[in-house]
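Apart from one protein chain that is not included, each protein chain of the complex appears where it belongs.
We call the chains A and B, going by the order they appear; numbering starts again at 1 in every chain.
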Amino acid sequence: MENNLALQMRAIRKTFPGVVALNNVDFDLRRGEVHILLGENGAGKSTLMKILSGAYQKDSGKILLNNREIEIKNPRHSCELGIGIIYQELNLVPHLSAAENIFLGREPAAFGLIDKKRMNQSAQRLLAGLGMDFDPQRLVRELSIAEQQMVEIAKAISLDARILIMDEPTSALTEREIKELFARIRLLKSDGVSIIYISHRMEELFEIGDRVTVLRDGNWVGTHNIAEVTKPELIRMMVNRELTQQFPKIKAPRGREVLRVEGLSRNDALTRISFSLYEGEILGISGLLGSGRTELARAIFGLDKIDAGSIQVKGRLQKITSPRQAINLGFGFLTEDRKTQGLVLPLSVQENICLPSVERFSRFGVVSNSEETEAAGRFLKDLRIKATGLGQRVIYLSGGNQQKVVLSKWLCSNGNILIFDEPTRGIDVGSKAEIYQLMNQLTAAGTAILMISSDLPEILGMSDRILVMHQGRINGEFSAADATQEQILHCALGEAA
Amino acid sequence: MTLKAYVALHGRQFGTLFGLIVLCAVMWILTPHFLTVSNLLNVAEQTAIIAIIAAGMTFVIITAGIDLSVGSVLAFSGVVLASLLQKGVPLVPALAIGIGVGFFTGVLNGLLITIGRLPPFIATLGMMSVARGAALLYTGGRPISGFSDSFRYLATGKPLGIPMPVLAMLAIFFMAYFLLTKTKLGRYTYAIGGNEEATILSGVNVRLYKTLIYGICGGLAGLAATILTARLNSAQPIAGMNYELDAIAATVIGGTSLMGGEGHVFGTLIGALIIGVLRNGLTLLNISSFAQQIIIGLVIIVAVLLDMALKKSRR
Partner (left out) sequence: MKKSLFIMSAAALLLFSVACQRNQATSDGRPTIALVVKTLNNPFFNDMQKGAEEAAKSLNVHLLVQAAEREVDVEKQMQIIENLIESKVSALCITPSGSKEIIPAIVKANKAGIPVVILDTRVNPEALAAANGKIAAFIGSDNLEGGRLAGELMVRTLGGKGKVAILEGIPGHETGDSRLKGFRQAVAGSPGIQIVSSQTANWERDQGYTVFQNMLQAHPDIQGLFACSDLMALGAVEAIRAAGKTGKITVIGFDAFSEAREAVRKGEMTATVAQFPADMGKIGVESAARLLKGERIQEEVTVKIQLITRDNLNSNKP
């Protein structure tokens, strides 16, 4: 009966000091299936996968591989057992070639020298098997994220992986690349490879998944065939409460114009960009990766020099040359990458929230701790940031709470023109909804929001108006109420609106 | 904050302090000469020069930088100060100029790093050679000796029975502590080291503060030069060789991470005292200078291993 099962995990339990991370969780994997693992951050998905990859040891429970009980001792052992893992942050050596990365540590050798020719040929065969045709001698740092991912997958396959764990594989990919990735996954499936797929993006699950297992707070909630569940059901299983609407947009009255950009250009990146932004409005900016969306945000925020064009803030012409100046004008910039640009990870919640406003809390260079605590404490409460206190280091917070800290930072500096760059990337469903609620509250209070996002449902669900960028230009403008995903995608691909 | 939470947050410092206490206890058992008031003051006095340099180094290392030039800057500041004193320049302006030379050399380091975009290692490596050469050229390679008693009081004076270098060291560390924990400058120091890009995006003038921090480091090397010159009654152009390494060692033993964003100045003081107590105790025990080097090296390695183990256990 169980011949079809590649892997069974039975009653897995894992505790950390003071926390039960996994409470008797069951999980099984059929040959050649894509099994989605779903759950909010902290639900226990990563812990379960770390046990499977040998990074953690389980406290109790059984693991059966091909119906034989095994103990996974360490990551190397897991690898030998045919379990491959593709992390969200790819683990490649950037200045080595694709082939060198694939065979790192086990290069084919002849007379003690690396047989480059054989290595490159093998790599090419592996990549071809995945439908990729780029030269394996290219350096990894020159490859796109999608291509790098393929190198990782090729590496796992060359190690005879029969089980592949993919952690948020699409988070940095464009729509087209996602489509291609899914094609490769189907190819792998037909070869009998089983895939454990972790993602927050609901749409994808239905497209690629066969079965889905939901975890919540370290407990197994349920396993279903994808065809037999609906999105709202899954969300309810994950958060144990009905999110009535995935995008709880509340339209705020449109106020006066707060930002007017005219003819903004910057070398090749931006060409004659013009638009206006109003109080209480969310202006969505869509477009493919590299279409100039982030460059536009950076130029407005004073990070990059502009070659031509003008920026008017609240009716007055401004030359913004530094972030300080932008902040003083009321701008705030929630960057695309929280960890490398938004937060100072080793510092506390309070220190991060107050960073742009230290000036205001200081007299003669001395920072008033009480004023800071008061201000930061207010945001901790208002935004319901889950932390042990203001003194907790932000590195220990979950993605959603980290994003709330970044938002607090700009609210604390009295930001009222906020630029959100991919505001919900890598954030679980519950926190996503909270971020959207906060955006509603902000617009209701008259804040203007410029929202850059690759997530089409998000752009359509939360914006009032949508600008679509293509190759550094604005290629079209839509009213969110009557635009469709297809229209926007076409526009983003360069077709006239 | 509860005591437990405080210990969890600052556990590393307690670890270092514990290490110092254990070390002192070992020395106390091994030699009767160690635990006397005069010897402890003696250790503190010997530690003062490296500790003052290490205080500046702590600022720099918290920003994820490094300053290899402090030893040479010390020599250059020292000979400039000495020559001014010998030319009859009054004490206060001479001191101001001497320390100022250190400060401006540091600022120059800062500008090379911020405006010139050089890695701190390279910029200060270059400055290490430049400042040393400047000191040698300025003096023709000869030491400058013989100063007034009022100047020498800076090293030989003992108000309330405490040697001046020790008082200077304590004053500097309290000031550094205040700067790092209570002021804008301190907050930005940690922020720059923790994530420079996020700090720039938060509207902080990172170039200005980084330059200032290297200036502070250079200025403290200048202050150390003042004490060293008064102590030896001579300023040598070859003074302070390898002091940068001792200062880095003290900072690292004290728990400041070379990756930046983390560190405490009192940890550095304890780190400097650990090195000082080791040198003192090992001499009292008549252990050869060769074996001393092995032991000090091992202590640095063990301290960092411990640091990593502690951090891991807190995860």
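The rule is simple: a residue touches a chain if its C-beta (ideal position, glycine included) is under 8 Å from a C-beta of that chain, and two chains touch if they have at least 3 such contacts.
Given the structure is predicted, the values throughout are model-derived calculations rather than measurements.
Taking the complete complex into account, the chain left out of view touches B. Although one chain is not drawn, its touching partners on chain B can still be listed: residues 15, 19, 22-23, 26, 30-31, 33, 36, 38-39, 42, 45-46, 49, 140-143, 145-146, 155-156, 228, 231-234, 236, 238-239, 241-242, 279-280, 283-291, 293, 295, 298-299, 302, 305-306, 309-310, 313.
The rule we apply is simple: only the chains that are shown with their structure count from here on.
Annotation: 43 Å between the Cα-based centres of chain A and chain B. Every residue of chain A that touches chain B in the complex is listed here, in rising order: 301, 303, 322-324, 326-328, 333, 335, 340-347, 351, 355-356, 358-359, 362, 365-367, 369, 389, 391, 409, 413. Interface of chain B with chain A (complex): residues 1, 5, 9, 182-185, 187-188, 190-191, 193-195, 197-205, 261-262.
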